[in-house]
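Structure, as structure tokens:
Selected chains from the complex are presented in situ; the others are not included.
Naming follows writing order (A and B), and every chain is counted from residue 1.
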Amino acid sequence: MRTMVSDDDVNRPERRLGLWFIGARGSVATTATVGALALARGEAPVTGLVTELPEVARAGLPALDTLVVGGHDVSGSMVDRAHELAASGVIPPATVAAVADDLAAVDARVRPGTDGTADRVTVDRLEQDLRDFRAAHHLDDVVVVDVSSTEPPAPEADTVGTLAELESLLDAGTAPLPASSLYAYAAFRAGAPFVGFTPSTGPRTPALEELAKSQHLPWAGRDGKTGETLLKTTLAPMFATRALAVRSWSAFNILGGGDGRTLADPAAAASKTATKAMAVQAILGYPVEGPVRIDHVADMGDWKTAWDHVTFDGFLGTRMRMQVTWEGCDSALAAPLVLDLARLVARAHEAGLCGPLAELGFFFKEPLGGTEHALADQWQTLVRWCAGLAAQSAAPSAAPSAATPAEPSSDAPDRP
Amino acid sequence: MRTMVSDDDVNRPERRLGLWFIGARGSVATTATVGALALARGEAPVTGLVTELPEVARAGLPALDTLVVGGHDVSGSMVDRAHELAASGVIPPATVAAVADDLAAVDARVRPGTDGTADRVTVDRLEQDLRDFRAAHHLDDVVVVDVSSTEPPAPEADTVGTLAELESLLDAGTAPLPASSLYAYAAFRAGAPFVGFTPSTGPRTPALEELAKSQHLPWAGRDGKTGETLLKTTLAPMFATRALAVRSWSAFNILGGGDGRTLADPAAAASKTATKAMAVQAILGYPVEGPVRIDHVADMGDWKTAWDHVTFDGFLGTRMRMQVTWEGCDSALAAPLVLDLARLVARAHEAGLCGPLAELGFFFKEPLGGTEHALADQWQTLVRWCAGLAAQSAAPSAAPSAATPAEPSSDAPDRP
């Protein structure tokens, strides 16, 4: 059983990181928490953790064994969820047993969230929860990660053009923001970077982007790339670079679990199918017909099966086909990425970066701040970015502005 | 219907290229020839031609419309084969009809090959065929491409340590070379670069590598990457960069046609399954269990179906699975690559490069001269190489040695 890279020259154990989940009692957050606790005890392999690959680890990331987890949720129990996940084969029962006490302690830190009352009282409360968490645990940084239920699209959030406008609307209790954006607002006010792992709106509104910038905060999103889109952004470049003409790409997903239940609602699914559909066209450079469907099949539990059917033309127009069936456990795919993102965004914060981190597009269905969808290209970008951060760590006396990572698409750091 | 990039600033119509097929009456050679003839008449789309993508085209490649095709074979008829391919859906019947006269002219140029009599008379005859072809058509260069039936492994070819030894053995009529290596010998003697599109030995012996070098000739190989290996080298990097642990990768292929018949012979199949199996381990960095099988099913005709079944671990050891079914027409996938390779190798020759062209690994199951298997990385390498060649074209007065393409893995050019 491999355990974590524990080379103190690479990780930064001196930095104490807090990880605050929105949707803390959901499958992804619970799996990530159980995993982080098990890893801290040296009782789990690092499989699935991108930040433990040498090309990424060298960026000088916060250690996982000093991570402190908390969060918001509106119902549930992490302990119960962990047992359900063990029963359905997502987490080994022995692992849940081994971390039982630690998990109960995390669960006790979960605070009531909001269902979307967009007023001053609510956002102040959420912000205070974050400030209390940081103070209570003497944390150097807190990263907020949204893994709550996917919301329906909220186009009206874009109508709030400036931060000043948003502040007035919050005072008036009439801000047209969904809950995910209220959490992002609270995070930014509390000085915490934010990761939008769902397709929900989160920080992606003009007013919140302005707030993040004014607070010198980095953020990343959106919608974790774990299943079919991971495959699409791996496979579509093959067709592109071989000059094969893709004629149709049909994609069907069946899944159960909490996420499946949420996405059985067509309004919520609309957010998801939108982020899922864009990747292939973005890579190929031309539109490709074909449905993208997500269907709820309770019996699948936390497991998802995706079937993709692709038709394409070869030389002289010869018709060919490819099919892929992906049988994955979404929570087991997403959980390590969530830990990766917390570490990477905290490192970006420390390095003085702000704005949407395009270099983290590797992790997302809709890479905010950037336009690159091909997985291998995103990987190269990530690796170069980590190399830049490693160089910065190695030259700590250099002014941060001189240590800007290679890729210029993130907003320039403007904090000493 | 897209037709060829005909920008004279990019292509080099002034250079007349000859393309000489070993196995000229097989499916791949016939499809490539029909396609080249149709493209020259502006009657076919460029689908599948990598050299028509802008990133590659800019290298300044010989034009396709002045290409002259000839070759060796031991039986058959290109015209008959073209009709068979049309009947089985590989080539549109209308395209075969449109190029019928031109195709008959190519067929008339096909010379008797050899079944492997490794003596002086044979190799001299093969060499003379190439010299005659070049002279008769006033060609600036001839590229020999081996698309003949896959041979069984021929390990004894490696026992001939030097060119001098080989020459003696040829004089004695006892050279332990398979036919593919005799063709490579003849090509190099005639000053022609060589492409090994099959897994056969071809130029990959110490003596022939020495000959190529002494003749300042580039060559490339081996075994065109068109189906399952294309998929594997596309998908395996996804597992690697996501830190997912691949546990097994089982691969089954069924195919008919001439190639399927050949590979029904376990000796010939051994060459193929060897090149097919190496890619996954090379990319992941650890061995992965699982069979690789090729079975002959006559009913499949020129179509191949490959089924790949992959098991892998995610976070906390959660087991997952992926399956891919690839339903491709091998000849339609291979034919454009063969044209691409002829153009690229001719360009390398013109640029003064010699030895195995590692930068063409994108096209091969077993990339000779290099170790990179991941398709996206190979693509980046190819694109950089083409950029280097473009720069060289743009600065024709520069000494060729100063214009060596970016990647240093090819042997340095040593011809003015």
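One rule holds for everything that comes next: a residue touches a chain if its C-beta (ideal position, glycine included) is under 8 Å from a C-beta of that chain, and two chains touch if they have at least 3 such contacts.
Worth saying up front: this structure is predicted, and the values here are computed from it rather than measured.
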Full complex copy count, 2 shown, is 4
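Going forward, only the chains that are shown with their structure count from here on.
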Distance in whole angstrom between the CA centres of subunit A and subunit B is 42
The answer for subunit A against subunit B in the complex is residues 31, 34-35, 38, 44-50, 52-53, 89-92, 95, 230-231, 234-235, 237-238, 241-245, 313-318, 320-329, 332-333, 335-336, 362, 374-377, 379-380
